[in-house]
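All protein chains but one are shown at their positions in the complex.
Labels run A and B following the written order; every chain starts at residue 1.
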């Protein structure tokens, strides 16, 4: 396996290579890469408004990344983050709309509802895996579709009166931040980023500092030895999926209570859950890595919106850059090999 | 002299260590040459140099007197050098033939001429008496057969010199016998063999000459004829080695483990343990002898709560274990050194320190209010590393990075430190060198002398005979005899293990 220096170097080199090849693609398609990346940086961090939007963009990526990473550390591949995020979103909005309570109770309750809904949604593939050995990848993929259509149904027929969107959640359940909005010239930045960062810290503590995390990691690396050591492998599989789903659901709550402030009929998947897989991969499944990778994704995605305006480079180019980065992280052996050759050459 | 291979004054360095220092090995045509050394002495490195996987810093290699530069396994193949690795390089879902031709497929137009290949493989198999079915899938054949497929692969590619890396580590006694026969056929057909091993008996049984290396340095090359195991062992370890572990006579006391009428099914649902009765007392080591696959694994899994029992009872100190979960059984005082340390004993990606609390991490002082106390865990790890002589750079080192012997010592340290009333040791010395074996045997005996019960499972008769105070022979899931090791012989045990119910020399005791 790789040593620790490599676990840091590989994503960094992947990012560098992704940007480099992106530059080559820009040159080949007749754009100036310096202008392109300049626009990307300006569009993500160049003005307070853009910074606000970038931070807002990063928030759900952190949660989606943590969700995928958490399951991954226990040896499970949670492709269902997208669906868990959607149910978490609608659950938080629902609680936001259904109650009239002081903010100090209402907001935490709405956020918790998101986490619980996501957790329940992930519990199903977890229990199926633990009891019947049904592969979680298949179940979670299918659960995404169920979530999408269920949520759309709820929005249209249960929470709203045959509308395309629900009402806005009241102030008492809203994460919206007039303070940040004013600070960032009406960006959609909300308080969710602090919850996301707290989520990353909780992720770290659960996995690295608690006996439960010890067990989850142990099961992730070696189910057999964990079983021999007296751990309940099935319980850990379910627990891992539930916690993973809770992170995903929280990501949804951030969208439902913060970014949008309402639920709506989704024509298609938001893609945040799927990007979470890439974020987790790039972040090496550790908390700080996921936060950094989410930041990178947020910057790229936000900057991409402004790139065509400022430099004429199409937004799809950023998708290419992201794809190349993921390609190199996924094929990290190539980079490990190159590093080795490089070291040999230096000797 | 007529040497087919000469490795002269080979030096190979890795960052921080010299793996091979000035080693010379000369292989005569038609001989079986043993390469003997402890784990980590540099045997595999030397052979990887010969096979082109590593480039030496110094020294030269000659093949049939010609100086050669082996930069890759392909070149080694072209020079007629083939290697049978300890961990087979086979694709499970392919047939024997497909594995053999992989990379050098005979073509008929654009498609692979599998018929022709199968015929060729069959021919080679017949010639060397390998009796391998060329069309069998690797996943469906035994480990012994897989090894033969590896041998076939080297022969198919025209190997004249075959290197075997610890070939007997994975084989049953019967398969070892057959392998030795294959060696003889190979030699008769004009091949030459280098055998990497640390098993002295094997060397004496089949080899012509032996080269001993210790800590990366070539110690000596000598003729096997006339050499004694003691002599070879002390050359290898660098000090006197005692073969029979010193121990006092056992003083068995109370019954610790009592199994009666136990029935257990294996993973396929077939009865593996049948109506088995067994008793282990405190202060004794009970050895279970038997050919692999006679219900040993299922018996141990049943005791440790890893496998459901169909009927019967298992009691520890008079308390029923059978309905408990593994964790409760562990807490009740059962220690378990599993047969497969990589699969069942360790979490290889965990630091060795974490592995040392793999069953106790949730208890005080390692956890408080379900928060881990890394200071205490590392303290415990340091203690065990010292006490059990686990050679590791630190307690933070990944278990994967340790040698097999040190991994095993870590497991044994972990289990013994909990001071269980019953210690189950399954193949505790598999694949280890003489020094480590000695250490582990002594530890088992120490436990016994402390008044604990030890259940030893081994496929190596020598180990069973040496260490046990009492031997129970298992056959088809049943204990068919219990004998006193002092009053029995390997022959008699061999017969019993093969299912013969005759007990002429041994006295049958009630268990």
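The working rule: contacts are C-beta pairs under 8 Å (C-beta built on N, C-alpha and C of every residue); 3 or more make two chains touch, one makes a residue touch a chain.
Rule of thumb we're sticking to: contacts and distances are computed from a predicted model.
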| remark: Out of "Ferritin-like domain-containing protein", "Response regulator NasT", "Helix-turn-helix domain-containing protein" or "Membrane protein", the chain not pictured bears the UniProt name "Membrane protein"
| task | List the displayed chains that the omitted chain touches in the full complex. | result | A
| said: Which candidate, A:78, A:144, A:187 or A:285, sits in contact with the chain we can't see? | reply: A:187
| note | Touch with the missing chain holds, among A:148, A:169, A:277 or A:294, for A:148
| task | Check each of A:30, A:102 or A:267 against the chain that is not shown and name the one that touches it. | result | A:267
| query | Which residue from A:14, A:57 or A:92 sits in contact with the chain not drawn here? | reply | A:57
| message | Using the touch definition from the top, which of A:25, A:45 or A:202 touches the missing chain? | response | A:45
| note | Where chain A meets the left-out chain, the residues are 4, 8, 12, 38, 41-42, 45-47, 49, 53, 56-57, 60, 148-149, 152, 156, 162-165, 181, 185-188, 255, 259-260, 262, 264-268, 270-272, 288, 292, 301-302, 304-306, 308-309, 315
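We take it that only the chains that are shown with their structure count from here on.
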| request: Note which residues of chain A are touching chain B in the complex, please. | output: 1, 208-215, 217-218, 221-222, 224-232
| query | Which residues of chain B touch chain A in their complex? | reply | 304, 306, 325-331, 336, 338, 343-350, 354, 358-359, 361-362, 366-367, 370-372, 398, 400
